[in-house]
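With one protein chain removed, the remaining protein chains of the complex are shown where they sit.
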Amino acid sequence: MTPMYQGRPSRLFRNLNAKIASIPMILTALVIFVGGTAWTVFYSFTNSKLLPRASFVGLEQYERLWATPRWLTAVENIAIYGVCTLVFSLVIGFLLAALMDQKIRFENTFRTIFLYPFALSFIVTGLAWQWILNPNFGIQQVVRNLGWTSFTFDPLYDADIVIYGILIAGLWQGTGLIMCLMLAGLRGIDADIWKAARVDGIPTWKTYVFIVIPMMRPVLVTTLVIIASGIVKVYDLVVAQTSGGPGIASEVPAKYVYNYMFLAQNLGQGFAASTMMLLSVVIVVVPWAYLEFGGKRRHG
Amino acid sequence: MTSVVVKDVSLSFGAYDVLKELNLDVPEGEFLVLLGPSGCGKSTLLNCIAGLLDVSDGQIFIKGKNVTWEEPKDRGIGMVFQSYALYPQMTVEGNLSFGLKTAGMAKDEIARRIARAAEILQIEPLLKRKPAALSGGQRQRVAIGRALVRDVDVFLFDEPLSNLDAKLRSELRVEIKRLHQKLANTMIYVTHDQIEAMTLADRIAVMRGGVIQQLDAPQVIYNRPVNRFVAGFLGSPGMNFLDGEIEGGAEPAFAIAGAKIPLDRYGFDAVAAPGKAVLGIRPEHIALGDVARAMPFSADAGVELVEPMGSDTLVWTKLGGQGFAFRVEAERHLASGDQLRIGFDPARASLFDGQSGNRI
Amino acid sequence: MTSVVVKDVSLSFGAYDVLKELNLDVPEGEFLVLLGPSGCGKSTLLNCIAGLLDVSDGQIFIKGKNVTWEEPKDRGIGMVFQSYALYPQMTVEGNLSFGLKTAGMAKDEIARRIARAAEILQIEPLLKRKPAALSGGQRQRVAIGRALVRDVDVFLFDEPLSNLDAKLRSELRVEIKRLHQKLANTMIYVTHDQIEAMTLADRIAVMRGGVIQQLDAPQVIYNRPVNRFVAGFLGSPGMNFLDGEIEGGAEPAFAIAGAKIPLDRYGFDAVAAPGKAVLGIRPEHIALGDVARAMPFSADAGVELVEPMGSDTLVWTKLGGQGFAFRVEAERHLASGDQLRIGFDPARASLFDGQSGNRI
Amino acid sequence: MAAVAPAASSAGGLVGPSGPRPRRTFSRRNIFIYGTLFVVAIYYLLPLYVMVVTSLKGMPEIRFGNIFSPPVEITFEPWVKAWSTACTGLNCDGLSRGFWNSVRITVPSVFLSIAIASVNGYALANWRFKGAEVFFTVLVVGAFIPYQVMLYPIVIVLREIGLYGSLWGLVLVHTIFGMPILTLLFRNYFASLPEELFKAARVDGAGFWTIYLRIMLPMSLPIFVVAIILQVTGIWNDFLFGVVYTKPDTYPMTVQLNNIVNAVQGVKEYNVNMAATLLTGLVPLVIYFVSGKLFVRGIAAGAVKG
Partner (left out) sequence: TDLEVTHWWTSGGEAAAVAELAKAFDATGNKWIDGAIAGSGDIARPIMISRITGGDPMGATQFNHGRQAEELVQAGLMRDFTELAEKEGWTKFIHPKSLLDGCTLDGKIYCVPVNIHSQQWLWLSNKAFADAGVAVPKNWDEFVAAAPALEKAGVVPLAIGQQPWQTTLAFQVILVALAGPETFQKVFGDKDATLAAGAEMAKVFAAADQARNMSAKSNVQEWNQATSLVINGKAGGQIMGDWAQGEFQVAGQVAGKDYTCLPGLGVNEIISTGGDAFYFPKQTDPEKAKAQEALASVMLSPATQVAFNLKKGSLPVRGDVDLNAANDCMKKGLEILAKGNIIPAPDQLMSADGVTQVNDLFVEFFANKELSAADAQKRFAEIIAAAD
């Protein structure tokens, strides 16, 4: 007995609820992220000033962008800040996590101490560190009062190192979370691996470097995403700490974008800078996102 | 000469005592299996011997040397884990050589040892692969190799085959046995698979709740378990247990509902005090039909359920109202509802005290 | 009447075809076991029947109704998973009633059904507990109960016993068998444990790479496997395979190094073309000593390894230079190095084509 | 020979070490570990310490003392001022007004963003449909886009749907920008739950929402804690959206903070600024101190299984 073949019902209506529930996500992705991005790119080829205007000027905005010292400084800064943040966050975060993983006492206390800055906004972070790094009141003055009168530590007022002054605050705010992620990653590693390494007589540091860290790939990926997305966005911190100063020494791209869009009332220029930022994000992120979420594997 | 001695070792996690004054002597070259249910402390004991856990009390000797406070790498032991614990980002060769390199061994000596281990374990073609590209059995071989290259006196295995499927498990079981015959090292092997325990062990230590219940050769443990726990733990299909009462007197017998099993042929360990007891008899020791009738004890029984297992068949009946299984050859065709005569020789049975569960 | 019909079902994940035009008819009341190695598509097939995966092609009928595009709940099936999949935050009662409540069933009917299922599965005392407070066996019983209360036509089991230890596994196996006898529902049961397959099944479907290799009664599959894969997959200890050559002529024989096995008693399926072939014989079909000598084929062999397994003993020897194992009773005391005569009846053997592996 | 080796097995006194390995409390390893942790802890605590100490000092003391010295004379004046009397323009009610605005903004934003993201994550993990991953990838890439870039397009979107300047407009913005990372977290978490649970529920006849509400939600406490913490701190701390998409009578606390800190009247009143800063950070700080442990657990569940 073979009953009649029934046609396959429409694909569209299978799992209809799931599709309905995904509408916010789809709208956000399409309207805001794709639409907003396309809109931005579109107007970056115009000479829009205060209001978007579709009068095209070709690549003029880009030519001007790459001839502007302020933009170049911003790019250089974000490069330094980005690389340093990446390296130091990972290194410090990992070292702290490794220390915390030694079955220490007061683990909760230490963890809370390392994590609490994450609860504070960049505005607050920036203000606090601006205060501490202020040469007239802060560390420099305190050390001088202790007798080392020639001691100089005023990163926020020295154009050459100001970006590192910002880095100090940025790391303070962000490493706690990285530490937490790493700790979770470390705890997720099979205890047998540690035992095997001990039986093999491999010293702790070697076990970490050659065995454990390579095994933490998934955590490292997550961490990298979090750090990287933070780097691109760095803005509040700079504004709160230095307003881009001294001079334009601590400019960052996000600030350039904001300033040109709203202060200079040159949307076209701001959009051109945005587009450059987006482009770099896309170059870095899309291949990764594709590998990570691009279908085939079920559990990301 | 004893190879591993565990002396009065206790271990507690906080207030929870996992091992309780445990003693164990393992002669050189012996294959000792630690068998017991989950959570009984097998792995803990193995980790103590390996030095991966600090004992709370007691001492551990390996080759006559007190190693209680030694680091694992200085104890002359190698260990193989259930989860293989291979270093995933190194090749097989890297896995094998990493410990040796760290110890600063000469290159050619390392190469020699790896070659030997690879040959013994037949993993030569795999040396350049990463663990992810290996099957479970191959991984476990590499894990064994990692212990092998270290040229140790004592091998410790913690359920090395539990993650493998049945077929691979029986293959690797044979290989481990051969390896032992070849190397003649001391091996301590944790498992909760009793077939593994029976086939591999020179002696089995059956553990329960951190205490060794019985330590003896497999056949002894199988045939003369010291208590009901050991009896029930070994054997698959499991031993049949019949609750009843021992009747003393001139002709001691074991009484169950509707039947009396004569115990004159039973070799008592202790004095057979009359009272509640449990009689255990293994399914393969039960005879059918005419053979059964010739046995010191026999009774009629109806077939309730037939479980063909391929090589043989398990038949479930009731004896004195209690579930009772026996094994017949696969060729014997029985069906639910069949009536037949079953019997056994009480000399092959085990009697346990009703209260303590100890063998009588 | 057929209960479940799988017609030309294919399923692919992306470019990877898991099921390939699979056909299967399950008569009403049958206990069908899907057996096969890991990754062969057993769970996938079960999920297709349950409606948890959309087929790429083909149709599925349950009770004569085309359910290919029905929701799982409308197919009249109940499913039991390896990991129990109990809702952790609900009590046992909540777990049992969840589906019924979702369907909007009347309160007293729900209570009645739960009471019945609880009685059948003997989980009455557990009804108020949460799954976390249950043992593995109890959890699996609840999981079965969840299918039971739904009063379905077809039960689907996906390795329900794999997470349990050996003892519990054999107990629950018997219970499931009894349940089937009582309910007489259609049951489709996935496992890779061949003992389970052999004992439970009315018919076994042995799968490999998304294709059913053989679908037949357990004894047929065990004794007359259609190909070498099926032969090797069933039986523990596994079948012995001897590589050799068929010599045709008046007296067909199977030649291995140093011996010739007469094939006149062998029931050929196909024409015995001379050429490379593989002879398979199960360890329990091998006789020793005088019995062996009486067999159509016998040879001398040296014992290499003895594996006592409690109830019986596995002995490894070599035949024609190839590894060869046979089973003897536990009482038989053999040791490595012993010489003895082994023999078997070729009628009980299986012959496979050297190339295709198919039975000849 | 036998006399040497089994010294132990022969009954007799203890030979050599026995019992647990001796552990010195002040081993070099411990000194290193705790020393490092301690030093690092100081780095992390320093700003908080400075803020607290400064907020308790009077202006003269700040001008002449050093920032690390504890206050000679503790005064709560700056706190009072920051909370209730500090001026911005004509408004002299400090942070107090902003506090309630922040609450009014944060609560619905957190609720809505988590509700939407968790459903999204659930749909992605369990009800995959064609194209879902593509949208999701776009969404995740969106997490990298600087907010400044999106400011203008969103102004337009809000204007078009008529929500600009209303509280709901701001809630919507927070929901949108919270979506990428939250959806990722929830998706990973739900994917890590046993899939069979979901299948069992489907066989039981539960639909999309029933499974979500009855099966998934009760099992997701850790990840909800993480999401709530992330969102509460993120939204509470937000300045940019708060200032751009609201108006003065609904300004959140951070905007008030910025106003107080930047509305310099002669000398900077550092003590008031610090008090205001601390007051603003208080809510997220308390949340962290209270639920830090759950946070770490949830992070492990949602983030690590990438």
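For the reader, a short list of remarks on this structure follows.
Order as written gives the chain letters A, B, C and D; numbering starts at 1 within each chain.
Just so it is clear, a residue touches a chain if its C-beta (ideal position, glycine included) is under 8 Å from a C-beta of that chain, and two chains touch if they have at least 3 such contacts.
Treat the numbers as computed from the prediction; the structure is a model and nothing was measured.
Judged over the whole assembly, touch between the missing chain and the shown ones holds for A, D.
When the omitted chain is restored, the residue from D:N101, D:N259 or D:T277 that touches it is D:N259. Residue in contact with the omitted chain (choice from D:R29, D:K130, D:R159 or D:K293): D:R159. From the options A:F210, A:F262 or A:Y290, the residue with contact to the unseen chain in the full assembly is A:F262. If you put the hidden chain back, the residue from A:I113, A:I248 or A:L278 that touches it is A:I248. For chain A, the list of residues touching the undisplayed chain reads 49-51, 64, 68-70, 135-136, 157, 159, 242-249, 258-266, 269. For chain D, the residues in touch with the chain missing from this view are 87-91, 151-152, 155-156, 158-159, 162, 164-166, 243-245, 247-249, 255, 258-268.
One rule holds for everything that comes next: only the chains that are shown with their structure count from here on.
A separation of 53 Å divides the Cα centre of chain A from that of chain C.
Of all residues in chain D, none touches two or more other chains. Of all residues in chain C, those touching chain D in their complex are 47, 50-52, 71-73, 77-79, 81-83, 85-89, 98-99, 102-103, 143, 146-147, 150, 158.
Within the complex formed with chain D, the chain A residues making contact are 11, 14-15, 17-19, 21-22, 24-26, 28-37, 39-40, 52, 95-96, 99-100, 102, 104, 108, 110-125, 127-129, 131-132, 137-138, 141-142, 145, 172, 176-177, 180-181, 183-185, 187-188, 218-219, 221-222, 225, 228-229, 232-233, 235-236, 253-255, 257-258, 261, 267, 274, 277-278, 281-282, 285-286, 289-290, 292-295, 298-300. Residues of chain D that touch chain B in their complex: 1-2, 4-9, 14-22.
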